[in-house]
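Of the protein chains in this complex, one is absent; all others appear in place.
In this document, chain identifiers A and B correspond to the written order of the chains, with residue numbering beginning at 1 in each.
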Amino acid sequence: MTTTMTASTPLLEARGLTRKFGGVVALDRLDLAIERNEILGLIGPNGSGKTTFFNVATGIYRADAGHITFDGVETTGATSRAIYRAGVSRTFQRSRLSLPLSIFDNVMIGNHKRLNQGLWFNLVRRRAFKREFETNYHAARTLIEVFEPQLAGRMFEPVAGLPMIDRRRIEICRALISQPKLLLLDEPSAGMTHEETTALMDDILQIRTLNKNLAIVIVEHEMGVIERITDRCAVLNFGRKIAEGPYRQVAADRQVQEAYLGVA
Amino acid sequence: MDAGLFAQYVMNGLMLGMMYALVAVGFTLFFGVLDIIKFSHGDVLTVGAFTALATYVGLRSAGIGASPVILLIMLVVAIFAMAALGMLIARLLVLPLRSAPALNTLLITLMFGTVLRESVRLFYPQGANPKPFPALLPSVSVNFGNFNLRLDSALMLAAGLIVIVGLQLLLNRTKLGLAIRAVAQDEETARTMGVNFTAIVLITFAIGSGLAAFAGIMNGLYYNEINFGIGLYLGVIGFAAAIIGGLGSIYGAILGGFLFAALQTIGTVALPFASAYKDVFAFAVVIIFMAWRPTGLIQEKISERV
Partner (left out) sequence: MIAGEQHAKGALLPGVVAVALTTAYLIALLAVEKQPLIIGLLALAIAAVLAANWLGWLAPVSRSFADREEPLAGLAIAAAFAVAVFFHDDHFVLLLVCTVLLYTVATLGLNIQFGYAGVLNFAGASFFGIGAYTSAVFNAHTAVPHLLVLLIGGLIAALIGSLLLLPVLRTRGHYAALVTIAFALLLKTFLEVNDVLGGPQGLQVKGMKIFGWSFNDNIEIGKISLSFYWSYFVVSMLLLIGAFILVRRLERSWIGLNLDALRLDETAANCFGLDVARWKITAFTLGNFLIGMAGALFGMIGGFVAPNNYTFADSLLLVSILLLGGIGNPWGLVVATVIVVVVPEKLQTIQEYRFLLYALLVIMVLLFRPEGLLPRPVRRYFPGWRP
């Protein structure tokens, strides 16, 4: 796989991306580029296409028209699995953890591509498997510790009994464990208090300092968060990008204000 | 093949198709409103047929003989009894499991179907053996060459058609039908619009189960015989038909029912030496079809939001 990469090639580029659901045009010839190692805020009123964009970018929905390239490779119409293997990871708007499973299990689900999936290895070579298990236990534990040290000692507790904020943290760890190049966060702070949100954003920034080779796209409704942690923003409305740039600039944009508040 | 024989096959196919369609519609109704597969549907059909038979026996021993009257009473008793049974199933088994995985509802209705089936086999007098079902429609028949047109078949076909048309009218032209369709489309919105969700579910189950009773009686009249396993068999076919047509679509269910009957007929014609294989043939085609077009001919309801 050859990549036509230069330092200025965007990590992910969507051009003319269109997706319809029946009569509703969720993405309308969207052009959006995500640069390497940046934190991009994706904002817009409800129904503007943010989650749909994530779903198309991760292969859950096929685009009706347009192209996406990731890391120089065309991924339009690629499967979710291929996109994950290429280095894209995500969280979901509606928290999708496997509730009966333990914290460790849930995080390991995100690590699929780095685990040995062979039948012989898993069933027969138990000593080797144990070594891989222990290595990954420590990796998962270390990651969880960044977000919530209290959970680190409870890695084999079922997720079902944990509060929402812990579940979101675990979901983010699940997305991070495979060391992706691009992390898509879909409303990570939904349902959290202001303090919890601040703590979560601190943790995300910490992840960034530890891992320079990571771009993050974050969908958020709390503008304080966007202002604080993003390098720049893209604003969607009715499936199109209507503004782009640092938060301050975008917040002052007339079109953006109208999109959120309606025409005065 | 001569025209008379052909017409005979067509007539048989239509009758089967009608019965399958009636059962398939039930499956699709339940799936539509609740996103669940109610596997006891076929066995409700069996109980309906046996209820009608028991009514018949009771009426005859009470001295009532007039054919149309008996049939009418049988229909009324069976349909209302099964409607009640359907509501009980909804109230006691299905609704309580709403928050559990959909699998549990499938399993619980499957098990309840077994309860119904085994109950008939064990508790109805000689239930394990096939029971003769009275011929209550005029057994006159007309011959057109090789084609023997039974009057009772024609009547049943007409009655089935009326029931299906009636159902369509109910769903598309009445307020109740509107409520049912609303719940099938989007439960949350329907509730906020003031629709009484539980009542609609119960009514839908009542309708579906009533249809099953009707189909059961039709089956009994056509073959002059019923047995405790008939519902399981028809249920599997009805379910397959609903899937071919696209779960959630009434038209699809009807279409699927007739399609399955057509497949069986083709199987019978193509393999005259082994007509027992007609079902294998029909199901094999269904399975291949499912691989090719899993959502059915008319789009299955997509209910998952990512």
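Throughout what follows, a contact is a pair of C-beta atoms (placed from the backbone, for glycine too) under 8 Å apart; a residue touches a chain by one contact, two chains touch by 3 or more.
Since we're looking at a predicted model, the values are computed, not measured.
Touched by the hidden chain within the whole complex are the displayed chains A, B. From the options B:V10, B:V57, B:V76 or B:A100, the residue with contact to the chain not on display is B:A100.
Across the entire complex, the residue among A:K113, A:R208 or A:H221 in touch with the chain not shown is A:K113. Of the listed residues A:R19, A:R36, A:R174 or A:K241, the one in contact with the hidden chain in the full complex is A:R174. Taking the whole complex into account, chain B touches the unshown chain at residues 37, 39, 93, 96-97, 100, 102-104, 106-108, 110-112, 114-115, 118-119, 122, 232-233, 236, 239-240, 243, 274, 276-277, 279-280, 283, 286-288, 290-291, 294, 304, 306. Listed for chain A, the residues touching the missing chain in the whole complex are 58-60, 79-81, 84-85, 89-90, 92, 96, 98-102, 105, 108-110, 112-113, 115-117, 119, 122-123, 126, 129-130, 133-134, 137-138, 141, 152-154, 156-158, 174, 178.
We adopt the following convention: only the chains that are shown with their structure count from here on.
Per-chain CA centroids place chain A at a distance of 47 Å from chain B.
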